[in-house]
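What you see is the complex with one protein chain gone and the rest in place.
Let's look at chain A:
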Amino acid sequence: MIHFVLLISRQGKVRLTKWYSPYSQKERTKVIRELGGEILSRGPKLCNFVDWRGLKVVYKRYASLYFCMCIDQDDNELEVLEIIHHFVEILDRYFGSVCELDLIFNFHKAYYILDELLLAGELQESSKKTIARLIAAQDSLVETAKEQASSISNIIAQATK
């Protein structure tokens, strides 16, 4: 099973964290610090896997972002690598050539997508189309409710004032 998902930027900034096993806030900070240090310092030619406290962390770098997933000792690393890629492809489809900024400002959407992909630490859906459909259904509800929310043009107007 997947114990947690981390997205860390190359500067070590946290972009997204999702914990499927119980970790206290203190442990979380420690995990992020430890793993961030270990993964960011790894050379480019090495394996995408790291041994970590008896578990394994599979990571993959996309542009400036590291996607990490922590799994059990007997899980299939290559498969997890592909789950990461699967996630990135879904993000890419949703945001339209996703970049780190998308995830910074819309991290909650990334969470919603992740919730459709993984549940309770297991891969729940492997079809991109199904996930896209579900997210779209949720978003369409959001669209109708959005009148009160400030629209993008408002933001721009404010920003350029």
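Observations on the model:
Throughout what follows, a contact is a pair of C-beta atoms (placed from the backbone, for glycine too) under 8 Å apart; a residue touches a chain by one contact, two chains touch by 3 or more; residues count from 1.
The criterion applied here is as follows: contacts and distances are computed from a predicted model.
This complex has a chain not shown, and the name its UniProt record holds, of "Nucleoporin nup85", "28S ribosomal protein S24, mitochondrial-like", "Adenosylhomocysteinase" or "AP-4 complex subunit epsilon", is "AP-4 complex subunit epsilon". Where chain A meets the omitted chain, the residues involved are 9-11, 13-14, 16-18, 20, 22-25, 28-29, 32, 43-51, 53-54, 61-65, 76-79, 81-83, 85-86, 88-89, 91-102, 104-109, 111-112, 115, 119-120, 122-130, 132, 134, 137-139, 141-142, 145-146, 148-152, 155-156, 158-160.
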